[in-house]
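Please read through the structure below; I'll follow up with questions.
Omission of a single protein chain aside, the complex is shown with its protein chains in their original locations.
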Amino acid sequence: MAIVYSSLVYLGYILIFPGFLFCFVAGMLITGIDRKIVAKMQKRVGPPILQPMYDFFKLMGKETIIPAAANKTVFLAAPIVGLAAMVVIQLFIPVISTPILYGTADLIVILYLLLIPALAEIYGGSASGSPYAGVGLSREMVTIIACELPLVLIFLSVAKTVGNAMGTGLCFSLSDIAAYQAANGSLMLKASMIPAAIAMLLVIPGETGNHPFDAAEAETEICEGMLAEYSGAPLGIYKLTHAIKTFTLTALFVALFLGGIGTGIVLLDALIEFAICVVLTIIFISLVHAVTARLKIEQLFKYYWTAVSAIALISLVLAWFGM
Amino acid sequence: MDLPFVREAVKNLFSRSSCDMYPLKPSEAAEQYRGRIEYDPTKCINCHFCERVCAGGAISVVEVPVEEGTQITRTFDLSTCTFCNTCADFCNTHAIKLTKDYHMIGLKEGDLLVSGTFVKAAKKKPAPPPAEAKPEEKAAPAIKPRDDGKPVQDPSKCVYCGICAKKCLGEALTVDRKEKLWKLDEDKCVSCGTCEEVCPKKAIIM
Amino acid sequence: MILFNYIASFFLIVLGFYCIVTKYNAVKTVIGLSIADYGVNLLIISIGFNPGGTAPIYTWGELNPSSFFVDPIPQALTLTSIVIGACTTAMSLALVIKLKESYGTLDTREIRRLNG
Amino acid sequence: MTNLLSYTHFPVYSIMVLFLGAFLVVIAGKSKALRHIFAICAVTASLACLIALIKPVMIDGEVIAYWMGAREPAGGYAIGIALEVDALSLFFGLLIATAVFVSCCYSITYMRFDENVSQYYTLFLMLSGGVIGLVLSGDLFNMFIMVEILTFAAVALTAFRNKAHGALEAAFKYLVVGCIGSTCILAGTIMLYAQARTLNFAQLSAFIPGNFNTSTIIAFALLYIGFSTKAFIVPFHPLAADAHGAAPASISVLISGVLTKSGIYGIIRLTYFLFQSMALGKMQFLLVFIGSVSMFVCVTMALAQHDFKRLLAFHSISQIGYVLTACGLCTALGISAGLYHAMNHTLFKGLLFLAAGAVLQQTGTTDLNKLGGLSKRMPHTTVLFLIGAFSISGIPPFNGFASKWMVYQATYQKAVESGNIGFLFATIIALITSVLTLASFVKVSQSVFFGQLPEEYKDVKEVPFGMRFAMGIFAVLCIVTGLFRELVTHYLTEPAARAVFDVGKYINSMLGDGYASAVMGANAPVRTEVVFDMAGTWQPIHWLLLLCILLLAITLVALLGRYDTVSENKAALAEGKFDIFFGGEESVPSQVGGGDLFWGFKHNWRHYFSFMHDLHSGIVNDYALWAIVALALAMLYMLIVL
Partner (left out) sequence: MFKNLITESTAKSPWLFHINSGSCNGCDIELVAVLTPRYDAERFGFKLAGSPRHADIVVVSGPLTQQSLPRTLRAISQVPEPRCIVTIGSCPQSGNVFKGSYSVMAPLSKYVHVDVAVAGCTPKPEAIMDGLVQATEILKEKRKAWLEAKKNGLKDGPKAETEQEVPAAEDVPASGEEVQQ
């Protein structure tokens, strides 16, 4: 009996709470708020908050055209794998300070899991065989490389700081980080962590491919880049993955740097976390979206590998010398 | 990466949007906006000028002989019209007017056609104009306008400058300054009234 | 006397490497290789030398504690090393012939289709 | 010696079977079937012998010492030539035997178009016999002989298709620098013999740590350079790139999967056993530095390549960089991670080279700019290639990730323990290299398998089943070793790591108990316990379970939109409904691939790329110069350090 119960709870975790349903709603709301705020900043009225939901369900009803030159199986399977991996990442991230799936993955696994949704889009685009997709995926790959260095430095510095405090000198597992923060205050307050937090906030728009860094999906230049040949349900799933990614990355930031403010009750924590994520998106994604122009791909790369990496490196060096 | 518009963006965030909510609050077009064509068939004298001047060829006329004259239906095809207002300028009887209504959405075939029909009374063959009205007949006390609306010249005022001939679109007038000759060709004349208007000496009466 | 052997073998090895590096003709590279190989062979032989020892050939009867031989193992190693040197030279000369056939030249500066 | 079937004889059987097979293949002469049977039987027999050895050596931890010709050591002095099989050499032996077995199955169908294939099989079996001999031998000069065998066989096999583009040139360069390496090994062996008057590994490792003097240190430098030529580490990596570019695919599997491992094995034996000097910080720094440099240089070179197999060659050297960095850490976790990555490397690199061979055979070219869209004509090869590509770039469920994850842990833990920031840079370089590997394999999959199919490859057919079966074996192994990380580490890599840290047992089992403590006295190698706790947690099985459940859920969501509204009614084809959107134009075939990908990255690093391009000039003399300069530097470094 216990097995059945625990597997039901396990299934509940996956499909309902921090899993698919919660991500769907949270992701859609955050993207809706993001679009509304960007519109407001341009003195426009902007779409209703539930606009991403309408977009998603409209796309569900549309016809899915598969180009003759496309490789059908990869073309249709890629979005599903991308979305599944995205939700899996969301499961591994502790809700502020209570880890949901204990002991399955750690920081490095998260770093590599973040690649899968981007890879799903890349292989979807390349399977469609369109030259726009080719250019799009080349830019997407360069964006991934660009965002990798700062993320690596941030994760290493977080691991080192928590490791120092925990005595083992190194701690990658997310649940220990969450436990540490629950015990003695969120990491954001430590001196060595502030540059890492700033770097992480600068990386989020790049990682999710939002406006100033969306050379990969530039609808004006290369007709939506990798998604040029997608229509109907697969396109809807890609848009959903993009929405959930915004939520997941901000949730990751909250889990890594603001762990201390958890109250212990999981549902309440989830609301607090969602609120913080909305605030972070407004400041670091919408404001940046409304204010900047799209960067060329090599400017994006140079920006990430020099400016943001330098900030992250400061925190790594500080963490290294035991601050 | 300097972010020049941050202050402005944040200010906008908390100020009212500059959108004037079109479908909820109707918005009027500007004063002399050239929108949907309004055609008043009663005023129309079927002078065909509007067709000739229309750049886009948007105006088409169907003339059906009916017992008391010809039934003329003139249709303005808004989907070809460039709304340049030339036809309204040329229409002397001001039958065509471009209104301020900009709402011109065509869903079915006929939505964008504005048409009007009127019956033009058949022309009774008037007695031939007194042919003897020679140029040298001077002392006619008051030149009375002819009944069929064609122009009549008042030799006393006329200086034979030839402007009326130049302006006449139908080339119905021939004027010779030396022999002081002013001749009207009845069937070419459509009695549009341009010569009367343009004559500097007001020597033409209709 | 032994010291001279070591200096000679060192000198041979360095000469071989010098020839490989500086000469741009494929055949000369092969010659350089074999010179370096001969240097090492000389080194192996001169290591096994015990002053005053005789050649390590004996019949079962003569073997008595007082007989004093030169160390036999390096000699065996030298044999194999010479055989290997010969094979290397044979193989590389075969390759050089084929290279001349297909590239038309022996100048190693021309033989560089695979680069970058 | 009475019972010929007891497992103590298996090491010799596994080597001799292969050489016997090489001989029989020549006798088989004309008949193809006989030749294939001999080859397959020899390879399977050798693999079987090694698998049979797992029980005694790996699980029970016994070290088999096998004296050729039953010449037991007399009076503590080794006379005969010995084969020594401990967990480390068996680990490498198993690895090599599997790679050889799969490559042999592959080459049966792969070489069906070539003529004089019997010479191919002789060389093939000689090469595999040589490598297994090298790994199992306990005698230094015996190792040198085996190194010579496999160098000759590899050079001959590289030039096997001498009309291929650059095959002869690659073989010549490989031979020249290979012989420089062999000469160094020979000189090193002899200088050790001059000091210790013995060639036996155990006796040497008992003798040398006691008395370091200039000649043993120079011998160490010579042997180190000799083995790194065989492992194609940084100063010698253009050899591998040229050799793979021209060699047939089944031979590239051997060169990249097997020869590099033999080089790594040599270096591990040299540094951990013969000279036991890895405890010194400076020595660890040398190996980790060389490893990181080769990691980064080769991955950036791979990004700039236009040829499929040359790109794979550069990747195999960058993965060897990973292995060397991990093994150079001298921590239990490091060695275990390094060996695990070496095994994974053989598996996924073999798979990728076989896929490249399949593409080469069907389309006749491996130029990334000309190929495209092959996934529609060769679906199985594409799936197998993708498994290989995902595992090399370290995508979670596959085996590349499991070992890279351990490598990062090892390097970062070492950095924390030793407080030396150098190892931290190794971790950062390792992580960045992993992303660049992913980038170059996205480039390959876009320019070869996806994108648009050019005209001339319209009627390309799928590869015959034999080749796909071989690739399938590698693919299955890639997935299995990725998923069951604990099993692999428990049964394979940890015993090997224990063997590396237990030199005393290695010596005693060869020359009788108590020998090591008797001879070395003070600095007898103490047996360090192999226990390491992971700083992070990673259970692939849970992860996979999660992914599958979510895949089901999301397919339900997708069906909500009824994917069946997929309208593929080809009738509307005339209108261009199913053509690619070209801004309205007729869809002209235009493949985006090969050179014009990742402009952003290459533009920012253009000075670096042009410098590296000129550095690899392709002239034999330059490569030889690098080899000799590396030798001189190594000698200088060793003299200062040791």
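As written, the chains take the letters A, B, C and D, and residue 1 is the first residue of each chain.
Heads up, the rule we're going with is that a residue touches a chain if its C-beta (ideal position, glycine included) is under 8 Å from a C-beta of that chain, and two chains touch if they have at least 3 such contacts.
Because the structure is a prediction, the values reported are computed rather than measured.
**Q** For the chain that does not appear here, which of the shown chains does it touch in the whole complex?
**A** When the entire complex is considered, the left-out chain reaches A, B, D.
**Q** Just one of A:Ile37, A:Ile65, A:Leu83 or A:Leu256 touches the chain that is missing; which is it?
**A** A:Ile65
**Q** If the hidden chain were put back, which of D:Phe19, D:Phe581, D:Phe609 or D:Trp626 would touch it?
**A** D:Phe581
**Q** Across the whole complex, list the residues on chain B that are touched by the chain not included here.
**A** Touching the chain left out of view, chain B contributes residues 17-20, 22-23, 27, 29, 33, 35, 55-57, 77-84, 102-107, 111-112.
**Q** Extract the touching residues of chain D with respect to the undisplayed chain.
**A** 560-561, 565, 567, 569, 572, 575-577, 579, 581, 583-586
**Q** Residue-wise, where is chain A in contact with the chain that is not depicted?
**A** Against the left-out chain, chain A lists 39, 42-48, 51, 53-58, 60-65, 132, 218-220, 222-224, 227-232, 235.
The criterion applied here is as follows: only the chains that are shown with their structure count from here on.
**Q** Taking the mean of the C-alpha atoms as each chain's centre, how many Å separate chain B from chain C?
**A** Spacing between the chain centres: roughly 112 Å.
**Q** From the mean C-alpha coordinate of chain A to that of chain D, what's the distance rounded to whole Å?
**A** The answer is 35 Å.
**Q** Could you pull out which chain B residues touch chain A in their complex?
**A** 1, 3-6, 9-10, 12-13, 15, 17-19, 21
**Q** Flag every residue of chain C that touches chain D in the complex, lowest number first.
**A** The touching residues are 13, 17, 20-24, 26, 29, 33, 36-37, 40, 43-44, 47, 71, 73-74, 77, 80-81, 84, 87-88, 91-92, 95-96, 98-99, 102-103, 108-109, 111-116.
**Q** Spell out the residues on chain D that touch chain A in their complex, using ranges where they run on.
**A** 373, 375-376, 382, 394-396, 401, 405, 408-409, 412-413, 416-417, 421, 424, 427-428, 431-432, 435-436, 438-439, 442-443, 445-446, 450-453, 535-539, 542-543, 546-547, 549-551, 553-555, 557-558, 560-563, 565-568, 570, 573, 577-583, 587, 590-593, 596-601, 603-604
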